[in-house]
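All protein chains but one are shown at their positions in the complex.
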Amino acid sequence: MVAYKAFFKVISKNLTVLMIYVVVFISLAMALANTYSPAGEASFIDAKVNIVFINYDEETEIVRGLRGYLEKNANIVDISDETEKLQDALFFKEAEYIVKVPKGFSEGILMGETPQLESTAIPTSPSRVYMDNMLNKYMNTVKAYITTMGDISHAELVRLVATDLEEKIPVDLIDSQLELANNQKRAYYFNFMSYSIFAVLILGVCTVMIVFNKPDLKKRNLCTPVKIKHMNLQLVLGNISFALLTWLVMVLPSFILYGGFMFTTKGLLYLVNSLIFTIAALSISYLVGNILKSRNAMSGAANVIALGSSFISGVFVPQEFLGSTVQKIASFTPTYWYVKSNNIISGMESFTAEGLRPVFLNMLVILGFAVAMLSMAMVLIKQRRVSN
Amino acid sequence: MVITVKNLVKRYDDLIALDHFNFEVKEGEIFGLLGPNGSGKTTAINCILSLLKYDKGTIEIYGKPMSPDAYDLKRNIGIIMQNVAVFEELNVYENIDYFCGMYITDKKLRRQLVEEAIDFVGLRDFRKFYPKKLSGGLLRRLNIACGIAHKPKLIILDEPTVAVDPQSRNNILEGIQRLNKEGATIVYTSHYMEEVEEICTRIAIMDKGRIIATGTNDELKGMINSGEKLTVEVLKLEHGILEGVRGLPNVVSAEFYDNLLIVKSTKGKNNLVALLDYLKTKNISVGKIYSEPPTLNDVFLEITGKELRDQL
Partner (left out) sequence: MFLHNYIYRLKCLIRDKETVFWTMIFPLVLATLFYMAFSNIANFEGFSPVKVGIVDNQELQENTNFLRALASVSGETAAADDRELFIISYVSRAEAEALLQSNKISGYIYIEEDINLVVKHTGINQSIIKGFLDDFKQTTSTVMTIVSRNPMVDQGLLINTIAERREYLKEQPIGMENPDPMVVYFYSLIAMACLYGGFWGMKEVTAIQANQSPQGARISLAPAHKMKLFLASMLAATTIQMGIISVLLLYMSFVLKISFGGRLSYIILICLVGTITGVTFGTFISSVVKRGEGLKIGILIGVTQILSFLAGMMYDKMKYIVNTKAPILGILNPINLIADSFYALYYYDSYNKFFTNIAYLCGFIIGFSIITYMVLRRQKYGSI
C-alpha cells in the first residue's frame, strides 16, 4: 500500500488548498440553502409589494381613491420622480413596480374613455402580473359604476369600489407554510450539494492526480516492481477515501441545519442519493484528473463540468423551467438524475415501493455513469502507457 | 579587480552559509570556486549577484558596489545558473533571443549574436526545439547559450556541468576556455576537482562557508605537505615493514591493502629512491610502481581532514 500512503501524503501536503475548496463550497451551499426562497412562494399574495405611485393628474377623488386602495393592498414607497432614482429603486428592488397617473386621467375615466396608467416593472417578476391585475380590476370596477350609474358622486363611487374590492374568499391552508418552505430548502441544500461535491472532487482529485501524472514521477513509478494494476488500484482507493471524506464533510452541515430530520426516511434517502452521486462525481473527476496536465487548466475544467452540469440539470434553475432539449442534454450528466431524485424525494409523503421505484432507477443510472467513466479512465491510462 | 568580496557573512537562521568570506577575481582569469556540495558556492554566487540579502560584507564588481539595480554592471555580466532557467514555452532560438534581448536592443546585431551563441554551444540542429525535447546535456548547453550570447566581459557559471554527459561536458569546458581566450573573465564553481584543475588559472577552495585556500593549481599543491603519492605493488609485506616505511624521512603515511603499498610523503627529491632502497634492503620484490603528484583532493583532505569527492 505504498502508493496509497503516498496518495495521502500528497493530500496532506495539499491540505490547505483542499480545505479552501471544501470550506468555500460548504459555505456557498449553506448560504444558498438559507437564503433560497422557493419559486412561487410570493405568489399567494397577501404579501404586499413595494410600489411607487406618481401622480401627474389633479388631486381628484379618483386619484385619491386609487392611492387609498393601493395603500391598503401594497406598500407605497416614497421615491422622487427622477429617472435614475426610479431605475435605482427597481434595480435594487426597493420598489418592484412603478405606476404613473398621467394628466387628465380622471377626467378621461369620467368621460367613459380608456386612458392608460403607465406602469413599469421588471418584466418576468411575478409581482408585475399581480399589480397589473389589481390596477385593472380597480379601474374596471370604476368603469362599471360610471357606465351604469352616471350620476353617482365621485366620493360615493370611490367608496363603493373600495367596499367591493375588499371582498376576499377565505382560504384553508392544510400544510404549514413553514414546513413546506423547510422541505424545499432541504431539497435545495442537497441539490446544491451536487455542485459543491462535484467541484471539490474535480479540484481535489486533479490536484493529486496531476502530481502523480508528472512525466518524471510517472516514469519512475512505472519502473518500480509494483504492478501497474495494483498501483492504479491503490490510487483509486485513495481517491475513494478522499471522496468519502468529502461527502462526510459535506453532509455534516445538513445534520447541524436540519437535526433529527436527517434520521427520517426522507433524510436518509437524501443521504443515500448524495452518496451515490458522489461515486459518479468521483469517477468523472478521476477521468478528468488523468486528462489534465496543469493546475491552471483545472479550474476551467471544474467550472465547465461542475457549474455547467448544475445549470442545465436544474440545480440553480428548477428542472420544470428547463426546456425539453436542455433536459435531454442534461440527462447525459449524473447531476440531472440526482436532482430529479431529490425533487421526487422532496415531494413524497408516504414511502411505498411504487413511489420509490423511480428514485432507485435514477440511482442505477447514476451508478451506470460511474462505471462508464471509470472504464473510460482505465482505457485512457492503459492506452497512454502503450503509446509512451 | 573584476570581483572583490570582503568579509561576506550570510546566515539562514541558525546555519551560517557564508562565514567571513573573502576573494578576488582578476581580469582575464578563469577563477574556480571549488568546494563540496553544501559548502556555500551557490550562496556566494547569489550574494555576489545581489539576489540574496547578506548580513555583512562588501561586494564590488569592476570596482563598483553591486546592487539589484546596478544595471551598468549587470550589462557586462553573463550568468549561467545551476538550475536551468529557460522558458518551457519558448524554443531554443527564442529563449536565447529573449535573454539576449535584455542586453542588446539592436535587432540585427542580436540576430547575429544569437546565431553565434547557437553555433558556440553546438545547438544548430536543435534551434526549433522546445526545452522539453532536449536531453539534459543539450538543455545545459542552451542554458549556457542564454548566458553568453551578449558577449559579456564577466561570465559566472554555477555548476554548469552537473549531470551532463562527457561529450557535452567537454564541449562546455572547451567553450569556457575559448570564451576566456576571447577576453572574458570567468568565475566557475564546481565540486568536480578534475574540471577545476583542468581549466582554471586560479582556484579558491571553500568549505563550510569559508575560503580555506586560494592560489594557482601549483601554489595550492605547494601549500600542503604531501608532495607525492607512491603506489608500489608488492606481493607480501612482512610484519614490521610497514612501520619501517613509516619511519622513513618525509613519509607522512603508509597503508597496505590489496597488495598495494601506498605511501604519501612530503615534498622532497629522493622519496621514491629512498623507499625503493628500503624495500630492497628488506628483500621485498616489487611489481608495478606509480608516482602521482598531489591532487586538489589531497589539498582539501589535508586542510579539512575529509575527502572532497562525493563519498560513494
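The letters A and B name the chains in turn, as written, and every chain counts its residues from 1.
Definition applied: a contact is a pair of C-beta atoms (placed from the backbone, for glycine too) under 8 Å apart; a residue touches a chain by one contact, two chains touch by 3 or more.
Model, not experiment: these values are computed from the prediction.
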Worksheet item: Who does the absent chain touch among those shown?
Response: A, B
Worksheet item: Which residue among B:Glu60, B:Glu94, B:Glu115 or B:Glu302 touches the omitted chain?
Response: B:Glu94
Item to complete: Just name the one of A:Leu28, A:Leu237 or A:Leu356 that touches the chain not displayed here.
Response: A:Leu28
Discussion item. For the chain not shown, which residue from A:Ala3, A:Ile51, A:Leu282 or A:Ile312 touches it across the whole complex?
Written reply: A:Ile312
Discussion item. Just to verify: which one of A:Ile169, A:Ile256 or A:Ala353 makes contact with the chain not shown?
Written reply: A:Ile169
Worksheet item: Considering the entire assembly, which residues of chain A contact the chain that has been omitted?
Response: 14, 16-18, 20-21, 23-25, 27-28, 31-32, 35-37, 40-41, 43-45, 83-84, 86-88, 90-94, 98, 100, 114-120, 122-126, 132-133, 135-137, 139-141, 143-145, 147-149, 160-161, 163-165, 167-175, 177, 180, 195, 199, 203, 207, 292-304, 307-308, 311-312, 316-317, 321-323, 325-326, 329, 347
Discussion item. Tell me which stretches of chain B touch the chain missing from the display.
Written reply: 12, 46, 49-53, 68-69, 71-75, 77, 79, 81, 83-87, 89-90, 94, 97-99, 101-103, 105, 146
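Note that in this section only the chains that are shown with their structure count from here on.
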Item to complete: Please compute the C-alpha centroid of chain A, do the same for chain B, then give the distance between them in whole Å.
Response: 67
